[in-house]
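Let's turn to subunit A:
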Amino acid sequence: MNTLNTTVTSEAEQPEESTIPVQEERPAETKIDEGKTVGQPFSEDPKFKLRNVEVFYGQDRAIKNISLDIGRNEVIAFIGPSGCGKSTFLRCLNRMNDSIDICRVKGSLQLDDHDIYDPKRDVVELRARVGMVFQKPNPFPKSIYDNVAYGPRIHGLANRKSDLDEIVENSLRKAGLWDEVKDRLDATATGMSGGQQQRLCIARAIAVSPEVVLMDEPCSALDPIATAKIEELIAELSESYTIVIVTHSMQQAARVSHRTAYFHLGHLVEVNETNKVFTSPKHQLTESYITGRFG
Partner candidate 1 sequence: MQPANLMLLVIVCIAVAYGLGYARSRSLAMPMGGIRHLKSLPFYYGARAALWCGIPALIVLALWAAFQGKVIQLLVIGSLPPELVPEGEGRASLLLSQISNVASGALPPGFVEAPVAEAAERLKSLRAQSRLYMTVLVVAVAVLAGFLGWLRIRPTLNARSQVETTLKWIFFACAALAILTTVGIVFSVAFETIRFFQKISFFEFFFGTQWSPQTALRADQVAAEGAFGMVPLFTGTLLISAIAMVVAVPVGLLSAIYLSEYANKRVRGIFKPLLEMLAGIPTVVYGFFAALTVAPFISDFAASFGIDASSQSALAAGGVMGIMIIPFVSSLSDDVINAVPQNLRDGSLALGATQSETMKKVIFPAALPGIMGGVLLAVSRAIGETMIVVMAAGLAANLTANPLESVTTVTVQIVTLLTGDQEFDSAKTLAAFALGAMLFVATLLLNVLALKIVRKYREQYD
Partner candidate 2 sequence: RDTISIVGSSTVYPFATVVAERFGANSDFPTPKLESTGSGGGLKLFCQGVGTQHPDITNASRRMKPSEFDLCQSNGVKDITEFRIGSDGIVIASSKEAENLEITLEQLFLALGKEVPNPKNENELVANPYKKWSDIDSSLPNKPIRVMGPPPTSGTRDSFNELALQGGCEDLPAVANMSEDDMESVCQSIREDGAFIEAGENDNLIVQKLIGDTDMYGVFGYSFLEENADRLQAATLNGMVPTAEAIAADEYPVARSLFFYVKKAHVGVVPGIAEYVAEFTSPGAMGPNGYLKSVGLIVPPRDALMQLQDKAENMPNLAKDELM
């Protein structure tokens, strides 16, 4: 295993009048050992058990030997500079990478002790269990009702129309959208505001009663008010779901997550309880990142 010595190149030029406060004690780690992660990457009751995960795009290794546990009903945030592999790693968890031809995944990924990448595994069922919400709200150009009902329909979750109505209502309620849209379920979803659309996408994801919800920068296209609503929602959902959220905003990670994982150039550099990561990062790269020295 080769060792990679990455130092923060911009450090030298960093202007003196930086206003973000700096930790008193300097972090111990300064280099990246491939496969080694600072902090607490493992958990006792893991929902996902991910070991030595590597992801290749053609020849490029986008994820470099990452091992991580994601606990049950935990909210874990992935942070890191752009292009560091957060999305790639996230999309392994429900095999959304399958549709990219050149993408290959290596290592062992288990959901409740069953291999995710088992060739015999039914992707449809997996994705029904591991839902996903995307960066840009992407409602189907159909009615609000049909958007939420789509998943239950294709999975045959409802026998009767009334069952379906119930599922739709419940999902919209959980997503905090019911009151806003209950009178216009037949209106097309694309006419809603961005924040509403994103909440609709969350409603759509939870309508199939997944166990895990993956969110890839769910607020980056939203205004502050809508963002606040979504964050609120995540807090509520965390009671019954396991949530993995990718965010480019450290503040957001700090607000919503229990644990935070810091990615850097395909490495998982540090994982720890969120307040620990932000108050006393153990790795120098993490510290540089959260103090805004790059990214």
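Keep in mind how these were chosen: all candidates are chains of the complex that A comes from, given by their letters.
In the analysis below, contacts are C-beta pairs under 8 Å (C-beta built on N, C-alpha and C of every residue); 3 or more make two chains touch, one makes a residue touch a chain; residues count from 1.
The model shown is predicted, which means the values in this text are computed figures rather than measured ones.
J.: Out of 1 or 2, which chain touches subunit A when the complex is considered as a whole?
T.: Here subunit A touches candidate 1.
J.: Show me the residue ranges of subunit A that touch candidate 1 in the complex, using the header's touch definition.
T.: 153-159
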